[in-house]
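Of the protein chains in this complex, one is absent; all others appear in place.
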Amino acid sequence: MDLSSVYTEIIMEHNQAKHNKHQLTATTHKERGHNPSCGDDITLALTVEDNIIIDAAYDGMGCAISQASTSMMIDLVKGKTVEEAREKVSTFIRLIKGEVNPDDALEALEDVVVLSNIKNMPARVKCAVLAWHTLDEALNNPSE
Amino acid sequence: MDLSSVYTEIIMEHNQAKHNKHQLTATTHKERGHNPSCGDDITLALTVEDNIIIDAAYDGMGCAISQASTSMMIDLVKGKTVEEAREKVSTFIRLIKGEVNPDDALEALEDVVVLSNIKNMPARVKCAVLAWHTLDEALNNPSE
Amino acid sequence: METTKDTYRGDFPFFTNNPDLVYLDSAATTQKPTQVLEATLTYNGAQHANIHRGAYELSIEATNKFDAVRSKVKAFIGASLEEEIIFTSGTTESINMIVSSYAGLHLEEGDEIVLSILEHHSNLVPWQQLAIARKLKLSYMYINDLGIIEPDEIEVKIHDGVKIVAITMMSNAIGVKTPIEAIIKRTHQVGGIVVVDGAQAVPHQAIDVVSMDMDFLVFSGHKMMASTGVGVLYGKKALLETMAPYRYGGDMIEYVEEQVTTFAKLPSRLEAGTPNIEGVISLGAAIDYINHIGMDTIHNHEMMLTQYALLKLSELDYVNIIGTTDIQFKGPVISFNIRDVHSHDTAFILDNAHIAIRSGHHCAQPLMHYMKVPSTARISFYIYNNTEDVDQLITHLKEVRRWLGYGS
Partner (left out) sequence: METTKDTYRGDFPFFTNNPDLVYLDSAATTQKPTQVLEATLTYNGAQHANIHRGAYELSIEATNKFDAVRSKVKAFIGASLEEEIIFTSGTTESINMIVSSYAGLHLEEGDEIVLSILEHHSNLVPWQQLAIARKLKLSYMYINDLGIIEPDEIEVKIHDGVKIVAITMMSNAIGVKTPIEAIIKRTHQVGGIVVVDGAQAVPHQAIDVVSMDMDFLVFSGHKMMASTGVGVLYGKKALLETMAPYRYGGDMIEYVEEQVTTFAKLPSRLEAGTPNIEGVISLGAAIDYINHIGMDTIHNHEMMLTQYALLKLSELDYVNIIGTTDIQFKGPVISFNIRDVHSHDTAFILDNAHIAIRSGHHCAQPLMHYMKVPSTARISFYIYNNTEDVDQLITHLKEVRRWLGYGS
């Protein structure tokens, strides 16, 4: 396996960048997601107003893939409607399952498509999809 | 293995003979013994007076070896003192373990020594010794 | 009736290694084909890693292999969901798990449990002990002279207020089948749930838990050509979800803190600690083997042998067969006694002729007591047996009474 298809520059950037890793002041949705077997453990917080995700951030620990995937996801869904965000989650899951190819997902997922290589690495699939499942859960369960 | 060394004439006789298989009227000692794995299940009853086993009988079910061994044992210990009976139990166990040879046990065990062949048959050792262990237990636990 | 050829015996090294042996004790445990032995050996000798834990490929592959068996078992018994398949160490553990984690949680003083008098100790003692500890009522469905539970008995015993009926599909002791459909139907009518002991049935006949509407089904790997130490607990998801964890430990948790723990989802929640990985893999290989032969072929072969043996035994007037000889009520198990001879002597004399049969109470003392038969000799068949095995049995059975000093 070619590690450079996993640890790409953009993934490394997002792993090290901390701009989405902080607390939110006005949280409307909060969800914890984790992979018990490998210890990825993130808490995703959203501020949704008038059906639009006006802010999002995360906290927690995890491997480079899960951290980068979370950070890239947040950049992607900020400013989008709840429905758009759900749509993106579903496209991403299908990308990782190999059900849609990167070119066709490009418009919806933008540079997140770089994660499509993960589909061939069973050990990492869970890391890549964690944030997205967590987002989906969060959107289903507003804080109150 | 030569089956005729197991199913000897005297064993067959005792297996079919029912003279020791009945209820006692005045029981001073009673004990149930069984081999859970093969279903031998006997109840031994004794009448001990002045330290002498004046009567003994058994009831229950079991294979030819266990039934014959029980019947022969009863013939052997009737009229003996408790100590003599205990001594015979111990000699019999040693015979079956191969720790004493049949010739040396002859005086104590009389025709019961025919059971010594059982020592080479692990499947039957339990059957042969059941009554004897039960007698030992019975002697340790008078009915009241 | 024609003799069968050894189409499948060649798959079993056991028989090559024991060429003189007539093995008639498959109801106790079955032999394993090369396909199963090799699956285990390949895993153990080349692919062994712990599962659900590793971040490396070997471990992921082991996990995938393990999980694939869950899906095989699911298909094998016609379940709807993979998480309805819980791996256990065998039928005994499966039943104890239902008793303590389901019944122990949901039943209340005075509730009634119904068993049949045919049950193996494993499907009797756990219920009985729960009943004693929790002041439940424990009743039995009894059998007629042929060993059969009659429709009336089902109506009468399974009445309103009965919470659980635990019933074997086939008696391991006398080979008689129970009217499982009628029992399930009746139990559901009165609002109870049914625990089916499939230890003797699942290896020998096609099962569809959904169409049969079974609530719980349990069975052991070692009676269907897989390893000892592995078994299955099937339960409807809605029921499994109400069960308390049976054991606590690794892999069944989500978050553990010093004073509190949250638990994983099904099936992990009911599977704590390192499981019997190679046992599960052997179970997968055994299912593949059964599917490869075809359950119908297995069933037909066994029933042909059973019919043949019943015929041959019926020609010996000193042989008393226990329970019905009507093949439609039977699995491939025949229990009998020889007049005036204890079953242990029968088994011993046959063993001397290299014929392995079982004798005793077959872990069914209440049944033996009810039938007033202290013990029986039992023969049982599987795919590797043939009519010659039966012929040898008959030949040597003829010597038994002579050895015991009877005329014939």
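The chains carry the letters A, B and C, assigned in the order they are written, with residues numbered from 1 in each.
Just so it is clear, a residue touches a chain if its C-beta (ideal position, glycine included) is under 8 Å from a C-beta of that chain, and two chains touch if they have at least 3 such contacts.
Since we're looking at a predicted model, the values are computed, not measured.
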Quiz item: In the intact complex, which of the depicted chains does the undisplayed chain touch?
Solution: A, B, C
Self-check item: Identified contact with the non-displayed chain, of C:Lys135, C:Arg247 or C:His292
Solution: C:Arg247
Practice problem: Please pick, from C:Gly192, C:Gly279 or C:Gly331, the residue that touches the omitted chain in the full complex. | Solution: C:Gly279
Exercise. Please pick, from C:Thr63, C:Ser122 or C:Thr168, the residue that touches the omitted chain in the full complex.
Key: C:Ser122
Quiz prompt | Where the unshown chain meets subunit B, residue by residue | solution = 34, 36-38, 122-123
Exercise. Would you write out the residues of subunit A that touch the absent chain, in ascending order?
Key: 1, 3, 6-7, 9, 12-13, 15-16, 37-41, 61-65, 67, 123-124, 127
Quiz prompt | Where the unshown chain meets subunit C, residue by residue | solution = 13-14, 17-18, 21, 25, 28-29, 31-32, 37, 40-41, 44-46, 48-50, 53-59, 89-93, 95-96, 117, 120-122, 124-126, 128-129, 131-132, 138, 140, 220, 222, 227-230, 245, 247-251, 253, 255-261, 272-279, 343-344, 347-348, 350-351, 355-360, 363, 365-366, 369
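Throughout what follows, only the chains that are shown with their structure count from here on.
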Exercise. Compute the centre of every chain as the mean of its C-alpha atoms, then state which one is farthest from the centre of subunit C.
Key: A
Practice problem: List the centre-to-centre spacing of subunit A and subunit C in whole Å, with centres computed as mean CA coordinates. | Solution: 47
Quiz item: Just how far, in Å, is the C-alpha centre of subunit C from the one of subunit B?
Solution: 38
Quiz item: Can you list the residues of subunit A that touch 2 or more other chains?
Solution: none
